[in-house]
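A single protein chain has been removed from this complex, and every other one stays in its place.
For clarity, chains are labelled A and B in written order, and residue numbers in each chain start from 1.
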Amino acid sequence: MPEALRRAGYVLAATAFVAGLIAIATFVVGLAGGEVSVRSAVALGLGVAAVVLIPRAIALPSLLGGYAVLVYLFLFFPIVIVVVYAFNSGNNTAVFEGLSLRWFSRALGDETITSAIGRSLQIALASALIATVFGTAAALALSRVSRRIRAPFDTLVFLTLVVPELVIAISALIFFVNAGFDLGLATMFVGHTVFNASLVLLVVRARFASMGSTLEEASRDLGASALGTFRQVTLPRLAPAIVAGALLSFTFSFDDVVISNFTAGAGNDTWPLRILAGLRFGLAPDLNAAATMMLAITLLGLGGAALVLRRAARTQGEPVGLAFTGEAAPAPAPAEERLSVGARG
Amino acid sequence: MDDELRILAPDSARPRVQQMVNRRQALLAGGGAMAAAYLAACGGSTGEGGGGGSGGGGGDDGEDAAAKPPTPADGDVESGPLLIANWVDYSDPANYKGYRSELGPKVSVSGYGSNDELLAKLRAGGSKFDIVVPTGYAVKTMAELGLIIPLTRELIPNLANLSPAFTKTDYDPGNVYSVPKNYGITSFYWLTEKVSEQPASIKEVFDLLKTPKFKSLRVNFLEGGTQNAAMALAALGHSINTEDQAEIDSAKQLLIDVKPNVDTISSTFIDRATRGEIDFGMGWNGDIRRAIEALAKRDREMVFLVPEGNTEYWVDNWAIPKASEHPVAAHKWIDFVLDPANAGTEMNYHQYPVPVQGITGVQKALASDPVINVPDDKIAGYESQVETAKGLQQRNRVYTEFKAA
Partner (left out) sequence: MAIASAGREGPVAAPRGRLVGAVAGVALLVAAVGVYTQMGTLGLSLAPALVLLLISVPVFLLAGAGIRRLVGTGEVDHAGYPFALALPSLAYYCAFFLIPLGFLILFAVATPLGFGGVQYGFDLSNFRSGLDSLYVEVFLRTLRTAAVGTLLIVLVGYPLAYWIVRYAPENRRGLLLALIVIPFWTSFLIRTYSYLIVLSPEFFVSDWLEALRLTDGPLEVLYTTGAIQLGLVYNYLPLFVLPLYAALGRMDWGLVDAATDLGASQWAAFRQITLRLTAPGLITGTLLVFIPMMGEYVIPLVLGGGRVDLIGNVIQRLFLEAQDYALGSALALLVMGALSFFVVLYLYLSVRTEQEYGA
């Protein structure tokens, strides 16, 4: 228990520290704008006191830990609102009137919602698949290639990330119509994958680059085939990044509004488009309920995936988890690495 | 010149829309149609709202009409689904169900928020809607661009129910491409508890908006360059369709002058208005009436101004896009909603006046409400919008400057 109290204390301290910083910033901005009031001066005093005294009282790691809690609260707050209001018995979205499950049954019974979610799932899965395959392949091919060949490719990839989504959507639409594509799931899938493939490419390549090629070279030296090396040496170590890229692709595709809006055609609403249609009158509680259910499902899925990965890590001997790119395992000296290549994998 | 459009819209049908009819007559007669509806509601309504009207007009006989001239498809109603692109929340779902039970095809509805959005989707092609709901001026544009097809009247026997004034609209005389769905006006509304003044015209509204008091009130304007420019032009006494650059600049200046007191520019406002979160705003009479009713239930009063002088008057229409894959079913839908009982259902739902003669089942309060049943002498002074490429550019520019202010 005292541990929990101490942690809470850190959070409070972090809050005070951040509040102090904000007070100072507000005062400075106000000063620049010519508005100084008693209140902001008082706030300034308190703020300076907080900023100066707190780091002296509390060690940096604990303070940062408290701060992290604050950030997570900030991230989750709107989500909590969405979930809580999904249970709101009233129609009013700003006032909570009571608990009720009626919006959930409404959402489940609404065929437009369920079919929209279904379409989004299909497109997102397809897009994640292709993006992962194409992106990983390209990342592998490009990592060990000379700069001269890689530069134009890199430019292309970064262009896909930099061009505003709206512009991609419009140009894609005009192109599809001209090339005779029927607007629908396939066109949305194609539109999403352009961005997603670049995402996977970046994520995988960063990880691949930091992995180093010594293990693979060793494996080839010892006589393994290219495919075998890939399967047994490269792929397992690259797996976290590939999974991360796939997850990111799935998320972006599932959540995409702009490209879908233009390339959906008639009657092919994806989940974001369905929300957009429903939101034209303001936040709709049945959409809140549907979103809550989606969140619950993804959390379950994520939890399950985490369990599986943890079990896999135990058998593989390397901390896998859901870590992202660039997280090399604590790097052993190269000599050690070469000797233990068989044992660790 | 339109041949260059082949890239985007391969078809180049360009019928010429001819006569400019005596609009005043049409508008006046429109008012007359409303009076007729009121009388019908007064005299013989058998209940409120009416369900999905069964046994309406010629709705169920479409399939086996004997001597039918060639139609876009064969004479049978396709199995659907019927894809309707409509403004959001603009038709009664009960009618979708009624149509399905009567004629078979399931109805699937897509929403959009502006004529321009609809136009963009149709122009780019690929969206195979069966029914779209363009406003009058958009009908003209779409017809000229070949995006909608001429209607086959034999498939719409209920067309006879349409009020005569609405068969001679100036954007589509003779209902070649479109059938009026409902009409309405654009004006302003406010909460009486916050605004005690009573402006009587759009000009007075804008004068009021410039006063310092409005800085603390929550003011909402509609989105869209054409919409905002129209209101400003009406306030200044110019035609809302003018292309005179000086007049447009003065409208722009007026908008920029009131911008500091405008809090939001959003067409997604009904929810907020219904909760009383907007003190003063621009809106359309049917939507506002819903808000007025909701607020009245909570003892709060909101009023909608039916202005003297000029304001925008518009007619929304049913039309069938060229890309439709179920044209017969689409025609049958139009026939279905022209049935007096179904028209009544529609009107009770969206609360805009529907120009169908003999309309039945309309709630009394609705039919007699002056916000909906606009007096003839007022309508005579209103204008409806005409869209040209140049005008569109000018208004978009005005809007961008208004937003950037």
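What we mean here is this: a contact is a pair of C-beta atoms (placed from the backbone, for glycine too) under 8 Å apart; a residue touches a chain by one contact, two chains touch by 3 or more.
In this text the structure is predicted, and so the values were computed from the model without any measurement.
Q: Going by the contact rule already stated, which one of A:Ile58, A:Ile123 or A:Ala246 would touch the omitted chain in the full complex?
A: A:Ile123
Q: Which parts of chain B are in contact with the chain that was left out?
A: Listed in rising order, the touching residues are 1-2, 4-5, 8, 114, 116-117, 119-120, 123, 141, 145, 220, 223-225, 262-266, 388-390, 392-393, 396-397, 399-401, 403-404.
Q: In the whole complex, what residues of chain A lie against the chain that is missing from view?
A: Where chain A meets the chain not shown: residues 39, 60-61, 64-65, 67-68, 71-72, 74-79, 81-82, 85, 93-95, 122-123, 126, 129-130, 133-135, 137-138, 140-147, 149, 151, 153-168, 170-172, 174-176, 178-182, 184-187, 189-191, 193-194, 197, 201, 205-206, 209-210, 212-213, 216-217, 220-221, 226, 247, 251, 255, 257-258, 271-272, 275-276, 279, 282-283, 287-288, 291, 294-295, 298-299, 302, 306, 309, 319, 321-328.
Heads up, the rule we're going with is that only the chains that are shown with their structure count from here on.
Q: I'd like to verify one number: the distance from the centre of chain A to the centre of chain B, where each centre is the average of its C-alpha atoms, in whole angstrom.
A: 42
Q: What residues of chain A sit close enough to touch chain B in their complex?
A: The contact residues of chain A facing chain B are 92-94, 173-174, 176-178, 181-183, 187, 262, 265-267, 269, 277, 279-283.
Q: If you look only at chain B, which of its residues touch chain A in the complex?
A: Listed in rising order, the residues of chain B that touch chain A are 7-8, 81, 83, 85, 88-89, 108, 110-111, 113, 124-129, 267-268, 270-272, 275.
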